[in-house]
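All protein chains but one are shown in place.
Chain nomenclature is as follows: A and B, assigned in order of appearance, with residue numbering initiated at 1 for each chain independently.
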Amino acid sequence: MYAQLVETGSKKLKTLEEMSPEERAFQERIDAEIKIEAKNWMPDSYRKTLIRQISQHAHSEIVGMLPEGNWVTRAPTLKRKLQLMAKIQDEAGHGLYLYSAMETLGADRDEEIEKLHSGRAKYSSIFNYPTLNWADMGAVGWLVDGAAIVNQVPLQRTSYGPYARAMVRVCKEESFHQRQGYEILLHMMRHGTEAQKEMVQDAINRLWWPALMMFGPSDEHSPNSAQSMAWKIKRHTNDELRQRFIDQTIPQLNVLGCTVPDPDLKWNEETGHYEFGDIQWEEFNRVIQGHGPCNTERLETRRNAIEIGAWVREAAVAHAHKKQQKQAVA
Amino acid sequence: MSQWTLFEVFIRSKHGLNHKHVGSVHAVDAEMAIENARELYTRRNEGVSIWVTPSASITATASDEKEALFDPSEDKVYRHASFYELPDEVGHM
């Protein structure tokens, strides 16, 4: 979900018979749940798909700092400020864990970031929506991090070792993010004023559908899913994960005493799942293509940070060289 | 090309344990790499000691060497204590 629509370069799966001996050994290793490590042989398309997926995931963590950065200077108490700062800091950290995993595949972090800045790489659609009131900090933690966790928990078993290990770290650290968000909302609902309760419902109304879109298009419109599943880069389909998220979230919503903006939402006794209304995929596609409410400013902020900061990084390199030379002389 | 160098990071999580590889950081020199590693990998008291080394200075075994390097030790069972059977009356050894 932090990686939506990852291109795998193949719309049709090869059978074991159609594979080269190397490919076949590789696939058998994956089928046997043996992790692929950096130095192992891997098909070029596997490597490229992983680089795309991990970098998308990393970019999402980094861009994801911005909607929260919008409120960190306005957090209402010192405790809330500390919590939000720690969460934002974790996100930068998670971005770095992921870039680090990506670099084991031979990709260069700066080059991949340049792809993000020039619009050639994607990041999660959710971060192109604005955060308009303080309750958004709660709703982002609860819904957005909640959706992220549903997606990331199975990724701890993904076939590529460095990615799986980064996910283990991320999941462990992220467990507090969702609770932190939910607690913000619960506190406002139970102890807040009418205005605060309205903020909470307003935040849920705006973020609900974009959160569901985070899991990516429905299975029949995910041409790359089959290959990613065969490679065990992905362990569940988009629709499976989306359903899991809805099923676990609605009871939490009821505890809050809030609603979601979906008149078709209802419990299905027979299937044991919630049914829900149609997702506006046209909107999702627009946002992914760069036309969401905040795409321009999010990318501009990231681009500026790195471009305007170039002199700082250069100065650090120059100073390190001078220091090295001095040490060499001495 | 990256302007900053890639360093691999190893952390000793507790006194008495080995340093363990945890990932990498970018930095201009080893000092900065230690600091960046501290910020990134020890935000929750995960470490008591950090090693960094430029990634380029690490030499690794190639995957196709696995059989030659590691399989021969598979049948050297006499290197493991459980290979040697002792009568019960000897007790723990």
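What we mean here is this: a contact is a pair of C-beta atoms (placed from the backbone, for glycine too) under 8 Å apart; a residue touches a chain by one contact, two chains touch by 3 or more.
Methods note: contacts and distances are computed from a predicted model.
Participant: For the chain not present in this complex, what protein name does its UniProt entry give, out of "NADH-quinone oxidoreductase subunit M", "Inner-membrane translocator", "Dissimilatory sulfite reductase beta subunit" or "Phenylacetate-CoA oxygenase subunit PaaC"?
Facilitator: This omitted chain is identified in its UniProt record as "Phenylacetate-CoA oxygenase subunit PaaC".
Participant: Quick one: jot down which shown chains the absent chain touches.
Facilitator: Result: the unshown chain touches A, B.
Participant: Taking the entire complex into account, which one of A:Gly69, A:Pro130 or A:Gly277 touches the absent chain?
Facilitator: Only one of A:Gly69, A:Pro130 or A:Gly277 touches the chain omitted from view, namely A:Gly69.
Participant: From the listed residues A:Ala86, A:Ala230 or A:Ile250, report the one that touches the chain absent from this view.
Facilitator: Among A:Ala86, A:Ala230 or A:Ile250, only A:Ala86 touches the chain that is not shown.
Participant: Across the whole complex, list the residues on chain A that are touched by the chain not included here.
Facilitator: On the side of chain A, residues 62, 65-66, 68-69, 72-82, 85-86, 88-89, 92-93, 95-96, 99, 134, 184, 187-188, 191-193, 195-196, 301-302, 304-306, 308-320, 322 touch the unshown chain.
Participant: Need a quick check: the contact residues on chain B for the chain that isn't drawn.
Facilitator: The missing chain touches chain B at positions 4, 25-27, 31-32, 35-36, 39-40, 43.
Everything that follows uses one rule, which is that only the chains that are shown with their structure count from here on.
Participant: With chain centres defined as C-alpha means, what is the inter-centre distance between chain A and chain B in Å?
Facilitator: 29
Participant: For the complex, which residues does chain B have touching chain A?
Facilitator: Of all residues in chain B, those touching chain A are 1-4, 6, 23-26, 28-29, 32, 40, 43-44, 60-64.
Participant: For the complex, which residues does chain A have touching chain B?
Facilitator: 37, 39-41, 89-90, 93, 96-97, 100-101, 103, 108-110, 166, 173, 313-314, 316-317, 319-320, 323-324
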